[in-house]
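Note that one protein chain of the assembly has been removed; the remaining protein chains are unaltered in position.
Chain nomenclature is as follows: A, B and C, assigned in order of appearance, with residue numbering initiated at 1 for each chain independently.
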Amino acid sequence: MGEWPLIAGQIFNGFSVASLYVLAALGLALSFGLMRVINMAHGEMLMLGGYLAYLTLQVVPGPLGILAAMPVAFLGAAAVGAVLEATLIKRLSARPLDTLLATWGVSLILQQAARNLFGAIGVDVRAPQWLNHAYTVPSGFLEGLTIPATRLFILAVAFAVMGALSLLLARTRIGLLVRAVNQDRGMAAATGINVRAVDLSVFCLGTGIAGLAGVVLALLGPVTPNVGQSYVVPAFLVVVLGGLGSLKGTAIASLIVGLFSALVQILVDVSLTQVLLLLFVIGFIQFRPQGVVAVRSRALDA
Amino acid sequence: MDMSIHRDTPTPLTGAPLSGPMAGPRFSRPVALSLALVAVAALAPWLVSAYELNLLARFLAMGLLAMGLVLVWGQGGVLSLGQGVFFGLGGYAIAMHMKLAALGEGELPDFMVWSGLDALPWWWVPFKSPLVAILGVMLVPGVLAALFSWAVFRRRVGGVYFALITQALALAFATLLVSQQPSTGGFNGLTDFQTLMGVDLGSTAAAHGLYWLTLALVAGAFLGLRLLMNSRYGMLLRAIRDGENRIRFLGYDPTPFKVVAFTIGAVLAGLAGALFTLHAGVVSPALVGVVPSIEMVIWVAVGGRNSLAGAIAGTLAVNLAKDGVSSAFPDLWLYALGLVFVLVVTLLPGGFAGLVGDVADTSWAKRLKSIIVGRSK
Amino acid sequence: MNATAPASHIGTIDPVTNLLLAVDGVTVDFDGFKALNGFSLTLDRGTLRVLIGPNGAGKSTLCDTIIGRVRATSGRVIFKGQDITHLPEHEIVRRGICRKFQTPGVLSGLSVVDNLMIAARRDRRWWCSFRQGVDAEEKARVADILETIGLADRAHIPAGQLAHGEKQWLEIGMVVATRADLLLLDEPTAGMGPAETSQTAALIRRLVGQHTVLVIDHDMSFLEQLDARVTVMHQGQFLKEGSVAAIREDADVAAVYLGRTKEEKHG
Partner (left out) sequence: MVMRGMYKPVGLVALLLAATSLSAPVAQAADAVKVGVLQSLTGTMAISEVTVKNAEILAIDEINAGGGVLGKKIEPVVEDGASDPAIFAQKATKLVQDGGVVTVFGGWTSASRKAMLPVFQKLKSLLWYPVQFEGNECSPNIMYSGAQPNQQILPALQWAVEKGYKSYFLIGSDYVFPRTANLILKKHIESSKLKVAGEEYVPLGGTDFSAVIAKVQAAKPDIIFSTLNGDSNVSFFKQMAAAGLPSAKLPVMSFSIGEQEAVAMGPSLVEGSFAAWNYFQSLDTPANKKFVAAYQAKFGAGAAVTDPMVHGYVDVYAWKAAVEKAGSFDPEKVRAAAVTLDYLDTAMGKVKFAANQSLVQTGYIGQLDPTGQFKIIWQSKGTIDPDPYDPLVFPGKKCPAS
């Protein structure tokens, strides 16, 4: 087995990791684009999704449990997001940096609540048998390249979520309202749009997607009280790279981060990859401070 | 005038500016108060036990970092979630020197030996000199902070973005320290220090001396930062916080002002890290990562992001509470810490310094006071 | 004023004339929408010019382009014979252009006098900000401006607590305090009553001569009080130039404005 399968495998892994980051970062980017706030408890929405998957699997065991878990996690996390938005984010909307700190507090509380409810050691969520196999290239120059079905499944979920979201934003009335508020908050409010309701729905949608992401992350990783923390910092970097809350920007930024990490890992270990990734991001904003997708308009902040 | 931020409309910190930013006569009373406070604190070695003195010294060292955050975050509006990095750099700089100072000719620190190194890494070599180490405590974090913040601010990346990037910096730095075990001591960090410039660190005299050194630096930084905040620089920094573009279109370049604030914050963090390392006897990646870095911000949030004294008080209060509560009620501590984040930031953006200011200004407080005083008679 | 900065070679423009500013064929393209489309304008030293045009004509974008907040897609901005098209904003300001924004851009956390002191500061390099003490000349100038804009008795309250009209005046004061040669005043009378508007017009007329002033406004009575040459913009392009009276009578100007004047006044 030569170099090629390894490189091809890493390109696939780059896409796979990117799909995880897209799912983890999408909700974050959505509410950041609209409300300019970052929810530091976003990682705990992923965690919540994992635990909801665990609970669902207790009720619906069997091969299709994981599919049932996705809507449950979406709704559960969206509900928690609604509470968070209505009680906290709303009050702090004019102070984005303070929102960061306050939601960090929420994240500590949610982690400890999970510890008290489910125990510190985590729970068991397993990929069903129909996902637990891999496709291997039998011959040719890519001989030995292995593609796990679970990772394909997560890629598919990521594409489906992005597709659904862009349809929602482009084709529905809710999407129209979101775009209106996104473009000019004051004007939208003046034309009678209930800006508060739009904020609330988008925030819920964002946390819901995080809940959904939590389910698929549980297929490849642990479900523990602090699992959110291990995904949330890369998700933040995706938001920084992606620019202001555009779907396209988030997807491209995830892909950049995923491919960069996967390809650099051929040469150096994972620890060093993290450092190089940060340097890459700082280097990147030297050239494109506004992120992958620039929003160029007259509405610059005075 | 009140020292606190009042909700979203920060009140200025300067006195009557036409009579100059250093409104003269007002300065004497606070100076007298400061001196009295420092004098009382200087007596601590005879008032508290050796352990409590050590604890106080550690927390005062952290207070140095907290005051830096007042400048960076309170005055400059720049939220750094990566102060642990600079704290760690200062700590490691002094720790490396102490490790080297304990060695004989040609010896290596033990962790290097069992990591398979046979020569000292080049960047360790200068730290043999105590002078380099002491300068390094300030210069290494200072230069890194200046370069890093300049690279980010000059592209006008700030606010939430900057906070997130500093958090990634904290994660990357901690990971790097852990993974480069042969030259950093890895997860274990550096510990077991014997002497600093010939002084036996285990002695009571050293403990007292280091405490006084910390206290002196805290007092010095307090006065220095007050001067700075009352200077035209301080005024411009606050102006940039409130309207960066307005300042830019008045012909100022905001970038260096923010870079200077961030760098001063980092130098203070580095000093704090070095002092903390001397008091704690250990420096490790556990002090520099994402979680400790954000906890540093909460000390300041609790005390008051615009109050130097509040920042020290907040640091002492949060850490004393942690010391007391986390052993007896570990679960409760985590809930409490989370709630403090939420409540202080939401309801008390000026921290307790702001609260105290507010309360002192309201007439009902005076009435309450008179009632209490009246009753006690 | 700033001899060390590299001066680009000026082709058609003769630096010895009275010319202060030349906007030379500037186009600004926002994702296909041309806010400015090959627009040119020249201003002589010590003159007053009024810029009008319907919403979206590109008036604010022109100010933004001169001051560097928006960058020209093509074309040049020449100030005092030097190309400033690509200079950083603060460099442009230091060369002598200052702008009042449409929505008052005062520093609400600082006191009125601090706002003016910051604007009046001649040396704006960061390393000079650590010095203690106040320049006597700057202090006198600020006191003078405080009198002029009528805020002397409110000098020490936070600027955020001023009424809207007072904020406008404060910002005009700040712009003047910078000693800029060219003042860009974007809607200086927005939110003002007739009496305040007249005072503002008088103030601006006093500034002319010492400064070159470019005013953007819609209020016809204000324009008449200013009594200056008027340039009319439409869809990012030059439409007409002339005296207030001539512009008033002009059929083309009437055509682009017709039926829209009322809403303009509120915008």
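One rule holds in what follows: a residue touches a chain if its C-beta (ideal position, glycine included) is under 8 Å from a C-beta of that chain, and two chains touch if they have at least 3 such contacts.
Just so it is clear, the model here is predicted, and its values are computed rather than measured.
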Displayed chains in contact with the omitted chain are A, B
Of the candidates B:Gly189, B:Gly234 or B:Gly270, the residue in contact with the absent chain is B:Gly189
Out of B:Leu56, B:Ala133, B:Val152 or B:Val344, the sole contact with the unshown chain comes from B:Leu56
Sole touch to the unshown chain from A:Leu88, A:Cys204, A:Val227 or A:Ile285: residue A:Val227
Filtering A:Ile66, A:Ala262, A:Leu277 or A:Val292 for touch with the omitted chain leaves A:Ala262
Residue list for chain A contacting the dropped chain reads 1, 5-6, 9-10, 13, 16-17, 119-127, 131-134, 136, 144, 146, 148-151, 219-222, 224, 226-227, 229-231, 261-262, 265-266, 269-271, 274
Listed in rising order, the chain B residues that touch the chain left out are 1-4, 13, 15, 26, 29-30, 33, 37, 40, 47-52, 54-56, 58, 110-111, 113-116, 175, 178-179, 181, 186-189, 191-193, 202, 276, 280-284, 286-287, 292, 303-304, 307-310, 312-314, 316-317, 320, 322-324, 326-327, 330, 333-334, 352-354, 356-357, 360
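Criterion: only the chains that are shown with their structure count from here on.
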Closest to the centroid of all CA atoms, by its own CA mean, is chain B
Per the C-alpha means, the centres of chain B and chain C lie apart by a whole-Å value of 43
Chain centres from averaged Cα atoms put chain A and chain B apart, in whole Å, by 33
Residues of chain A that touch at least two other chains are 302
Touching at least 2 other chains, the residues of chain B are 243, 245-246
Per the touch rule, the chain B residues reaching chain C in their complex are 9-12, 14, 16-18, 20-22, 227-228, 231-233, 235-236, 238-239, 241-243, 245-253, 256-257, 260
The answer for chain A against chain B in the complex is residues 32, 36-38, 88, 91-92, 94-98, 100-102, 104-109, 111-112, 115-116, 229, 233, 236-237, 239-240, 269, 271-272, 274-275, 277-278, 281-282, 285-286, 289, 301-302
Per the touch rule, the chain C residues reaching chain B in their complex are 67, 69, 88-90, 93-94, 98-99, 101, 105-111, 113-114, 117-119, 121, 124, 126-127, 129-134, 139, 142-143, 155-156, 158, 160, 174, 178
